[in-house]
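Got a structure for you, questions after.
With one protein chain held back, the other chains of the complex are shown just where they sit.
All chains are identified by letter, namely A, B and C, in their written order; residue positions are counted from 1 within each chain.
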Amino acid sequence: MSTPAPAVPAPGADTEGVQAAATAVARGTRLPGWFVILWRNRKCRIGILMLAAFVLVAVFAPLIAPYDPRDDAFPTSLGPTADHWLGTTAQGEDVFSQLVVGARTSLVVGLAAGVLSTLIGLVVGLTAGFVGGWVDEVLSFLINLGLVVPALPLMVTLAAYAPVRGLWLIIIVISVTGWAYGARIKRSQIITLRTRDYITAARFAGDRTARIIAREIVPNMTSLIVVGFMGAALGAIGGEAGLAFLGLGDPLTVSWGTMLNQASLGGAMLTGQWAWLIAPGLALSLLITSFTLINFGIDALSNPHLRED
Amino acid sequence: MALLEVDHLSVTYTPRDQPANRAVHDVSFHISEGEFVGLLGESGCGKSTLGNAVLRLLSPPARITGGRVTFDGVDLTTADEEKLRELRWVDLSTVFQSSMNSLNPVIRVHAQFADTFAAHKVPGDVTERATELLELVALDRRVLRAYPHELSGGMKQRVALALALALRPKLVLLDEPTTGLDVVVQRGILTRLAELRRELGFAVLFISHDLGTVLEMADRVMVMYGGEIVEDRRAADMLREPRHPYSRGLLGSYADPRLPDVRVSYIPGRPPDLSRPHTGCLFAARCPHVEDACRTTHPDLLPDRHGLVRCLVAQSDRLPVVTLGSADAAATLGSHFPATGTLDRPADAAEAAPVLTVTGVSKRYTTRRGLRTSSVEAVRDVSFALRPGVVTALVGQSGSGKSTLARIVTAVERPTSGEVRFTGDDGTDVRVDRLRGAALRDYRRHVQMVFQDPFSALNSTRTVAYALSRPLANFAGLRGAAARERAAQLLESVGLAPAGQFLDKLPHQLSGGQRQRVVTARALAPDPRVLIADEPISMLDVSIRAEILELLGDLVRDRRLAMLYITHDLLSARLLADEVLVLNQGVLVERGPTREVIGAARDEYTRLLLDSIPNPFAKAAAG
Amino acid sequence: MAYFVRRFLFFLGTLWAAVTLNFLIPRLQPGDPAEAIVSRLAGQSESIDPAQVQAIRVMLGTPDGNLFDQYVQYLGAVLHGDFGISYTYFPYSVTHMIGQALPWTVILVGVTQIISFVVGTLLGTWAAYRRNSRVDSVITLGSTFLGTLPFFWLALLLVYVFAITLRWFPERGGYGGGSSPGWNWLFISDAFQHSVLPAVALLITGPIGWIIGMRNNMVQSLGEDHTRLAVARGLPRRRVAITYGARIAILPNVTGFAIALGGILGGTVLVETVFNYPGMGRLLLESVSSRDYPLMQAIFLFTTIGVLVANFLADLLYGFLDPRVRKVESV
Partner (left out) sequence: ASGCTGTEQESGPGTEGRIAYLDYGDFGGGSNPQANYNPYLDASRLGATEYVFEQLITYDNYGCQAKPWLATEWNWTDPRTLVWKLRSGVKWNDGKPFSADDVTFTFDMLKQHKALDTKGIWRYLSAVEATDPQTVTMRFTQPGAAAFTLFSEIKIVPKHVWSTVPDPVTFPNAEKPVGTGPFTVKAFNPQQLTLARNPDYWQADKVMVDELRFHKADGGGQIDQLKLSRGEYDTNAMFVPDIKKAYVDRDPEHNRYWYPSGGSISVYMNLTKAPFNDTAFRKALLPAFNRQEIVDKAQLGYVKPASQTGLVVPGQADWLPKDIPNQGVIAYDQAKADADLTAAGYPRNGDGKRVGKDGKPIQFSFRVPGSWTDWVQAQRIIVANLTALGFTVRAETPTPEAYENDRAIGNYDMLLGVHGGSCNMFRNFQEPLASDQSAPIGKKAVSNFVRWNDPRTDQLIDTLRTATDEAAQKAAVADLTKVMMEQVPMIPLWYGAKWFQYRTTKAVGWPNEENPYAAPSDNLLIITNLKPAGAGAK
């Protein structure tokens, strides 16, 4: 009888089965097992390919982008032309170059905020779940608080403090407001893990708590951690765009969110610059879709029922 | 015409990433009306797959790749959904292997009966009929209003049975209906089942790997090995003289613990990998009577002495004749070892100073359920001592407090009252129930635990070498190559040789028996003086059980370990232990040398435990 | 009993901490409300009149005492449900402003949440029922793509296409200039028309979570033994799918749904911003950007309490819906 982890179909419930299956699958190939399982899933495969495309674009952005994204030497508010595939902004910047460079921002934000909030969630969740007792009470309390405190004002407050509204600030703001959910799930997962025999066995082997957490428990939560990371990264990418759209982003970075914000302020609709308005939104949506598609595969990692045979 | 006819049935699993697995291969048999047929075999030999194929309940990646199943004249393999639906339950019902989970957890028992009746348009009052059915399996009508989780395992199992009989089917397929249940409870259910069958006259296909039970209950027994039926014979004949070496091996690992002289054997090796092609007899690799022809010619299932057998040696009558149930039976079958009780105990064992003394220990748990709190006295005023070189068995039914005691002794938990003392080599005396921190770690250098479930006792993400290196690093200060070398020695000492082959494996790459040995090796790594083994064999196949028991016995004697062996299986206690403690609801009700306790139990509860052991030999002897 | 008392105390503790945070967060933000108001009035390219700032400062009144006294006062006022006067809508009270915004948000977001949940659950059930068929692929892939569209962007496009170009719907606001709020047909139909586009934006992106969650849960529950046994018992396929698949699969979603409903009190900032919808989200954004402490605090408090209560109720509800956890202590 499983205890309910509301709204989440206990990802990572069968981690051991996963590992077994994963390694079984990979036998004979040199690829890691989890990858093979992911790759086998059609949706996930599409997602991986899409993400890979985005990553490539981001990595090679300077080579792909025809112009400096902030070079405003071009005629303003152009529609798509041969020189400017997606036209130019109201300031005369090349939209296509901004789109390409914006991929970088989104990926960096996703990666960094994903890592950060996963880490915070992991540390808090693990400590709460494993140590238990009053430590758990205090941390659970914090987690609950993190879940209910309205994120937007907190974001605005945090953003207001920093003199520079840089990308890192956005990343930190998103992480600080987004860790609680992951922490809560990890906590319930670890509560089920900590009573496993092999944890007791590790105690019998004389290992200390920190080591047990790091070496015995964390490896068994990989799929949960990855799912959490993907979720956090996805939220961060959307969050950055949303913040930028509300004008709370970092205006100096080129991101899809700031592009949308500027397209909106710069009258893209007014001047009929479809490409300027649609491209960043579509790119954003495709990137998020790719994450979501990969998530399907990760769900399958932890839930054998979802593996499509 | 037989009720159920299975004709050259084959089932293959074709998972996308793994090689295809011929789980059931060319199986033919039939069941007549009212017949009780047992299907025996080691785990993974294809019993459930066969059962599901008969019910047409296979789900991908399994597929029927050949043959036919005819039930009551209807070809089930080709029948359409609607036809099947009509047939199901009305004529053909089942109790699943995992019947613990086979009730819908969110609707009441009543609703599950109602469902069944409604699906087949059975008129009449559901409650009344359901109550009758529950009475059949000796359950109170109140159960109807319960949700499945409110019932105990045994009750759920009985509800599943009642449900299976709801429409008075002609054939009931029982797939290990009592696994995971307490011996005493299991006994109750099976007795009830036998009575019901006499009353209602349905046929049964009874799948189990518990051969004691199968042989006791069934009219006819089929033995499966590697997806094939290797022997098919009346139960009584099987008991008298199994004709397939594999059947003999299975039966050899079983004995009546009450006999004065108990010996068991085991079949070395593991079942064949069905995803690879095999020529010759599938059992050849493990067979003590193997001949050259066996390796090249695949035997057919042919009539042989009122039964069917798939063995070239048997068919050509070169098999030695044995009578099972006697002490010499095991001699001809694979490896074997005698029960400790039959050996002379080392003279000094009884007198040796105890290393661990438990005095007047009690443990009370307080649990909270909703608004109520209740407390359970899991262990009450228990005292005993462990001595070097002596195995003490702790037996009792489920929930009697065995594991609780183990946890107290290993200082995982503290007793509510009483004390546990450990005497070190140097004669120092430690109050175990007060240990914490470094002292506790130090204590565990001397007292280690072999966990019940080898699947959960090893971290699936860590290699064998890692698992073994931890105690070595923490207790012996060994690191790197030194630790690896010692780990290899340990593996070899538990019979995993050559060790190099196992060190870098992950648990899932090992068989259950191998895992259990790794767990044992890990417990031995700090060179402990006391070993607590909590049901270390309950999850294993019969043939591996014996192997592990032998290993544990050897260790105790070689290393002069003090061992607490926890089990509900009296046979293994009989084989391994020098003395037995019987625990009933937290109270020690009987103690004494193994042979005395098991052979001539004084306590009523001990006798109940003993009577719950299926005893086909008694039946065979009687009729 | 002790258990419930403890849960309740825990609930109260969280509430108190949230209320305190709500008090502190606005005060940690730099800037003075009076200046914020004046600079907002002036716009970025005009100089600020110090006299005006001074007057507004007098109007808003300086808070009495130090931070702690203010805190005590604030707690007292909150207990009495007195949230004071809004700075931006002076002299209207915070309660009045929230009273105006709340119905819009509750109706728009509430209705779309409910529809999203129902539609998502049905589609998810269908996808799981026809697992691996074309229907399944269309539903999961389609909803994935649609569901991941950034919805402020989607909202912009919707406005452009359906309001500006086609002129089928009004482009913004909760109702038109011609009608006045009240229970009359003119107003209701007008409000309905205005709500179509925001609702569509929310509905396109809303159901994905429920669809995927439902599908995955149901695929799982359809694979359970009790489902297989139900098939073996000869239950009709549909009945198996519903009582044995969906009935169990929906449980985890119900809690999520309750919590989502608790969250609607906060409105949806982005959608309300794009559509100028007169709901809580926009009120919140405005109060934050103009340092309207009383309004901000009250909105935080509302959303916090909404989520907390929903959480609490969801726990209870889950216990009610899933008999399995009735006895078991929740994590």
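Note that in this section a residue touches a chain if its C-beta (ideal position, glycine included) is under 8 Å from a C-beta of that chain, and two chains touch if they have at least 3 such contacts.
Treat the numbers as computed from the prediction; the structure is a model and nothing was measured.
> For the chain that is not shown, enumerate the shown chains it touches in the whole assembly.
Looking at the complete complex, the unshown chain comes into contact with A, C.
> Pick out which of C:20, C:70 or C:100 touches the chain that's been left out of the picture.
C:100
> Contact with the hidden chain only, please: which chain A residues?
Listed in rising order, the touching residues are 70, 72, 76-77, 90-92, 156, 159-165, 247-252, 261-262, 264-271.
> On chain C, where is the contact patch with the chain that was removed from view?
Contacting residues on chain C, toward the hidden partner: 29-32, 35-39, 41, 43-52, 54-56, 58-59, 85, 87-92, 96-97, 100-101, 156, 159, 163-164, 171-181, 186, 276, 278, 282-283, 286, 290-291.
We adopt the following convention: only the chains that are shown with their structure count from here on.
> Which of line, ring, star, complete or other matches the graph of chains that touch?
Graph shape, chains as nodes and touching pairs as edges: complete.
> Suppose each chain is reduced to the average of its Cα coordinates; what separation in Å results between chain A and chain C?
That pair's centroid distance is 22 Å.
> Quick one: report the Å distance separating chain B from chain C, using the average Cα coordinate of each chain.
53
> At which residue positions does chain B touch at least two other chains?
105, 149
> Chain A: which residues touch two or more other chains?
Counting only residues that touch two or more other chains, chain A contributes 1.
> Inside the complex, what are the residues of chain B that reach chain C?
Per the touch definition, chain B meets chain C at residues 55, 57, 59, 81, 84-90, 93-94, 96, 98-99, 101-107, 115-116, 119-120, 147, 149-150, 160, 163, 368-371, 373.
> If we count contacts the way the header does, which residues on chain A are in touch with chain B in the complex?
Interface residues on the chain A side: 1, 15-16, 19-20, 23-25, 36-37, 40, 196-198, 200-207, 215-216, 219-220, 222, 309.
> Can you tell me which positions in chain A touch chain C when the two form their complex?
Touching chain C: residues 1-9, 43, 141, 144-145, 147-150, 152-154, 156-157, 160-161, 187-188, 191, 238, 241-242, 245-246, 260, 264, 269, 277-278, 280-281, 284-285, 288-289, 292-293, 296, 299, 303, 305-306, 308 of chain A.
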